[in-house]
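Of the protein chains in this complex, all but one are displayed in their positions.
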Amino acid sequence: MKARVLLPLIIFSFVVILLWRGLSLDPNHLPSPLINRATPAFQLNTLFDPKKTTTQQDLLGHVTLLNIWATWCGSCADEHELLVDIAKDKTLFLYGINYKDNPVTAKDWLKKQGNPYQIVATDPNGNAAIDLGVYVTPETFIIDKKGFIRYTQIGSITPDIWENTLKPIVKKLQGET
Amino acid sequence: MKKGLFFLLILFLPFYSVMAAEDFYRFDTEEQQQRFDALTSQLRCLVCQNQTLAESNAGLAEDLRKQVYQQVQRGQSDKQIVAYLVARYGDFILYRPPLSTATVGLWFGPLMILIAAVGYLIYYLRKNKQRRE
Partner (left out) sequence: MLPELGNFALILALCFALIQGIAPLYGYYKNKSLYFQVSTVAVIGQVGFLSFAMLCLIFSFLNNDMTVVYVQEHSHQLLPFIYRVGAAWGGHEGSLLLWCLILSGWTFAFVLFSSRQLSQKTFAKIIMVLGFISAGFITFLFFTSDPFRRIFPEAPLIGDDLTPILQDPGLIFHPPMLYLGYVGSAIGFAFAIAALIEGKLDKSWVQTCRPWVILPWSFLSCGIVLGSWWAYRELGWGGWWFWDPVENASLLPWLSGTALIHALIVSEKRGAFKGWTLLLAIITFALSLLGTFLVRSGVLVSVHTFASDPTRGLFLLCYLTLIIGGAFVFYGYRIKDFYRAPNFELFSRETFLLINSVVMLTAVATIMIGTLYPIILDALNLGKISVGEPYFNTVFLPIILPVLLLMGFAPHVNWGHQSFKKLWTKLRLNFMLCLLIGLIGPWIVGFPFHLLASIGVFFGVWIILATAQYVYNLLKTNKKIDLSHWSMIVAHIGIAVLALGITLTKSYSEERQVKMQIGETVTVGGYQFTFNHMDEATGSNYKSIVATFDVSQPHGTTRSLSAEQRLYSSHDQVLSKPGILFNIWRDLYLALGTSLPDGSLSVRIYYKPFVRWIWFGGLLLLIGGLLSLLTLQKKKERL
């Protein structure tokens, strides 16, 4: 008897609490399964010298901010100024992957807006991005000295996100051997 | 002249809408075609509002379909293709959630509820019968 009386209420409470929690979650946000794993191997041409290739080896030995960007992506434009600013700190290594873009437009863009990247690779068919589990642009990876992905930032970086989230991680990783 | 241009434009315009997949993939065997269809209709488009890779026309969906196509052509098994995508995007890309400790409740929950409900029913009716005798 008691069960029949309480059961609906218990189930209802559970559902309500779940939905209340759900309101503060973002169902579209996808956490990366590559966290704490080695950066997947890739081999891409560089933007400024198509004959030169770059691989994931270029990420070793320093903390890298690997930024996926494109000229057709509005949010990438939003964060570009901040990236140029961040790049002024010479201890940081910014690695850009130009995603499914036109190399001429891309070079032009960097010339006009400034180039924050030490190396710019091109991924014309998007395969390298798939290997990195990229699903939205821009996406930024923080990779440690050993080449392991430690954090992914989905969407554009705002000054707030940089100061409070990304910079502390970068500083911490730079302290590691 | 204008009409002709428009004609060409509409045919080559990228499609952003919610409709059937546009790229056309040719397979050598019927079996490969069926595997491709089955796979793409069980994989999720990650940038859409709840659509399968088969249905969506988003750029990422096209890229992933191409990946699946190439891998089917190369002779990869369904398991390998799924594992490849899950390694990069997580379980979210599967519309058939994998069975793991976290999803035990999902896969066995309904059965448990059914058994519990029917069990309680039988118990209740039996008890009722005894009481009336």
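To keep things simple, chains are lettered A and B as they appear, and every chain counts its residues starting from 1.
The rule is simple: a contact is a pair of C-beta atoms (placed from the backbone, for glycine too) under 8 Å apart; a residue touches a chain by one contact, two chains touch by 3 or more.
These figures come from a predicted structure and were not determined experimentally.
S.K.: Touched by the hidden chain, which of the shown chains?
M.R.: The chain that is not shown is in contact with A, B.
S.K.: Need a quick check: the contact residues on chain A for the chain that isn't drawn.
M.R.: Residues touching the hidden chain, for chain A, are 1, 4-6, 8-9, 12-13, 15-16, 18-25, 27-31.
S.K.: Could you pull out which residues of chain B are in touch with the chain that's been left out?
M.R.: Given the touch definition above, chain B has residues 3, 6-7, 9-13, 15-24, 33, 37, 41-42, 44, 49-52, 54-55, 90-98, 102-103, 105-107, 109-111, 113-114, 117-118, 121, 125-126, 128-129, 131-132 touching the missing chain.
Please note the rule applied: only the chains that are shown with their structure count from here on.
S.K.: When the centre of a chain is set as the mean of its C-alpha atoms, what distance in Å lies between chain A and chain B?
M.R.: Distance between chain centres, rounded to whole Å: 26 Å.
S.K.: For a test of understanding, state which residues of chain A touch chain B in their complex under the given definition.
M.R.: Its residues touching chain B are 30-34, 40, 100, 125-127, 130-133, 135-136.
S.K.: For the complex, give me every residue of chain B touching chain A.
M.R.: 46-47, 59-60, 63-64, 67, 86-90, 92
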